[in-house]
Structures are given as structure tokens and as C-alpha cells.
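Everything on this sheet refers to the single structure shown next.
One protein chain is absent from this view; the other protein chains keep their places.
Take a look at chain A:
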Amino acid sequence: MKNRKWLAAGVAWSVVASLMLVGCSGNGNGNGNGGTEGPASSPSAKPGSTASADPIKLTFWGAVPVENGPQTVVDNWNKENPDIQVEYVRFVNDEAGNLKLDTALVSSQPVDMYVSYDYSLYEKRVKAGNALDVGEFTDFGVEEKMGEGAALWKVDDKYYGVPTSKGPSFVWLNKDMLDAKGLPVPTEWGLDEFREYAAKLKDDNVWGLAQSDYYFNVPINGSMLKKSLTLTNPDGTSAFDNPLTVKTLQVYTDMMFTDKSLMPHTEQITSKPALDQMFVKGETAMLFSTNQVFRTTNNMAEYPRTFKVAAAPAPRVNKDQSDYINAGGLGDVISINPRTKHPEAAQKFIKWYADSGMLPMAAGGRVPASKDFPVDEAVALMFKGVEDTYDLDSIKRVMFGDLPLGLSRLDRKTGSEQQAIYDNVFSRKLTPEEGAKELARVHNANLKTSSQ
């Protein structure tokens, strides 16, 4: 009886001890020849090489699913570089996933390189000291490689990461449906023409248009971007309350409730339809989204389709707007963790990735940004085996053309709070005029808070 008590207690303590050891361990990479330094170590990167013959191990965090290119990229690198082995770790590019990455960075878990997809998160990571100044590496000029668009990613006039891909948000078109209605593939259009197309393409069980959640902010923000990346007036106040914002909100309201060519916004965010699958199944004639949809349209095995896919640029608010900036530009910024033990190895990987290594990512729609990248190879790989299912002229015109591209630096808090205002406008609880004023009010409140 006494022995059984002690046995039971011993088992309980063994379980506790095991759980604590598991919970307190890293992610299995260890800190042998790779990994990152602990928080007590100096944060500055020191050039140098390890004396050990074991390969250097680096971890590379990104949000692209493993099967959409990153694993092939990493496998190719590992084959060519047996002395530097890279492991890809995927995080989901949502709040929880970015929190996971930020937690890993502050707790010195093995993160040698990571990708940022959003400027405000990237800036936060830079200001927290979690990104190395890539200017220290003199053999890689970011602007020389990537063009002027890279300057969007400067913080305090320095680069703390390398933008590696480019691509706009654009409108995916079911070309067969356009042809059936006698509609040409648009090369430039405004919201009025966009609405007209959606109304003509709408049919039984077919929406004229579907678009990613909250994408009405694309034409709204695009109309302000040229004047200010932070979407403010010259006096520092919010620029949201303007006629173009009002027009955008009005057109979308009409599409949802008058024409019924677009799924009502609040219905979409609470039903969570898979928009890319809706598009390939022919349930929507147009889809306003990102180039990530290539993952679905290129996957004829799981998502077979019989129609041709064409592309049109994102609509401006007014067709004749001369100062409109399309949402897109350079992105997928790879930064080096200052606590990495092997900054040169990391930089070598990033340089290879940007110049040629990211080719397998093209099939998932990630177009390399580097000027040294063989674009024709990327295009060929992007449409390999499915060339006949695309209207390649329109795709190339949109993706590789000379549309002015840019990304806003609107802070995340404002963007998040403005979502509630869009919800109210598209529930018809606010008029478009009231909505524009509210968007500006929320923005101004956050501008005031951040300046204090």
C-alpha cells in the first residue's frame, strides 16, 4: 500500500518533469553550429566563421505554404551548399502567426532569417532591434537590385531587409464569361466600368464579382498614396474624407444592394467562402484579389477548370485618374535576425534567393523582384503545363507591365478600427459620406495618439 502511493507519486512527478522539459525546449534545432544567440549575448553581428567542420544550420521563417515553393527552394540550396543548411519554418501570415514569429524573435528561439509581409509589422520589428541593417553587406545593393520601389521598405533611411518579390493586386477574369457577353478584357478602368462589368456578368448562381475581405480599401488608399504613404494631408491630418472615398463606398454599396452583383460584405466575412475556389468553379465571373490565387488556378489536379483566366488591373476610382497608385509593389521582405551566429551565411542565402533561388516560388505567383532575375524563366515556370488555360497577354501586361505600384504605411491599428466603419457602411448603417468622415476621424485619433 505504502509502495503504491510512492509509485503513483513518482509517476505523477515524472509526467510533470517531462512536460516541463518539453515545454521549455527550443524547436529542436539546437544551438550547435547554427541557431541564434541567447538574450545575454551581444546583439551585434560579428563576422567570422566557425571552426567546426559541421555544416552551418540556419532557420528561415516564411508564410508561404511549404508545398508552394519554399521547400523546393531550400532543398535546392541545401544541395548546392552542403556547408550551409537551411531549414524552412512556416508561420501563417495572420495575427496569431505573426505573434508566433515575434515571440520567437524576442525569446531568442532559432530564427536566423524571416519574411515580413506588412510594413507596420516590419517597422515594429526593426525598431525592436530584431532586424539587421543590410547596409553592412557591401556586395548587395538593395536599390540597385530591386529598383526604386524598394525605398518603401526603408526605416530611418536604412534597409533592414531585402524585398524579394513584386506583384500587384489585380482582377482575375473568367475570360469565357467575358467572351460570352461580348466584353473585352479591360486594360484600364474605373469603378463605374467595374460596376458595369459586374452587372453584365452576373447570372443565376454566378456573382459578377467577388473580392478579398475589405478590398474596397484598395481604390480608396490608392487614390491617396501618391500624395502620402501614410494617407495624410500636407497638414498631417487624415486624407480619408474626400470625394473619391465617398464614390468608392457608394459604388460598392450599389453593387451589393442595387445590382446584387457582389456578395454583401458582412455576409462574406461571416460566411467565409473560399473565394479562389468560387472563381475556379465558375461561381464568380471576376475576382479582385492577390497573385496568391495562382496557387489555385495552376493546380488543375485539385481544382480543374475549363475556362481561360485573364487579368485586368485593379480599377481606379475614376478611369481618368492620373495619380492613382496600384496596391502592390515590392514585398516579401527578408530580414536577418541580429542575434544570428552566421550573418554572412544568411546574407549569402538571401542574395542567392533574390537573384535566382526563388524561382520555384513563381509557380505560386511570387514574381521575383530582382533585376538580375531571368523574368522569362519565372513566367515559364509560373504557367508550366497550363499555358493554354491563361490569356497570357493580359496576365503579362498586368504583372510585368509598368503600372505604378505602391504600398501604404497606414498603421495596423487604424486599419483594424476602420474595418468596423466599413462594416457599418456596407450594412447601410452609415451613408458613404458619413463613412468617409468616420474613416478620417478614426485615423486622426490614432495620428494624435502616436504623436503624443
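Rule of thumb we're sticking to: contacts are C-beta pairs under 8 Å (C-beta built on N, C-alpha and C of every residue); 3 or more make two chains touch, one makes a residue touch a chain; residues count from 1.
Keep in mind that, in the parts below, contacts and distances are computed from a predicted model.
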| item | value |
| --- | --- |
| The complex's invisible chain, by UniProt name, from "Sugar ABC transporter permease", "Ribonuclease inhibitor", "SigE family RNA polymerase sigma factor" or "WD40 repeat domain-containing protein" | "Sugar ABC transporter permease" |
| Chain not shown: contacting residue from A:P55, A:G129 or A:G147 | A:G129 |
| Hidden partner chain, touching residue among A:D54, A:E95 or A:E144 | A:E95 |
| Residues from chain A at the interface with the omitted partner, ascending | 5-6, 8-9, 12-13, 15-16, 19-20, 95-96, 99, 102-103, 105-106, 124-125, 127-130, 263-264, 266-267, 269-272, 412-413, 416, 419-421, 423-424, 427, 429 |
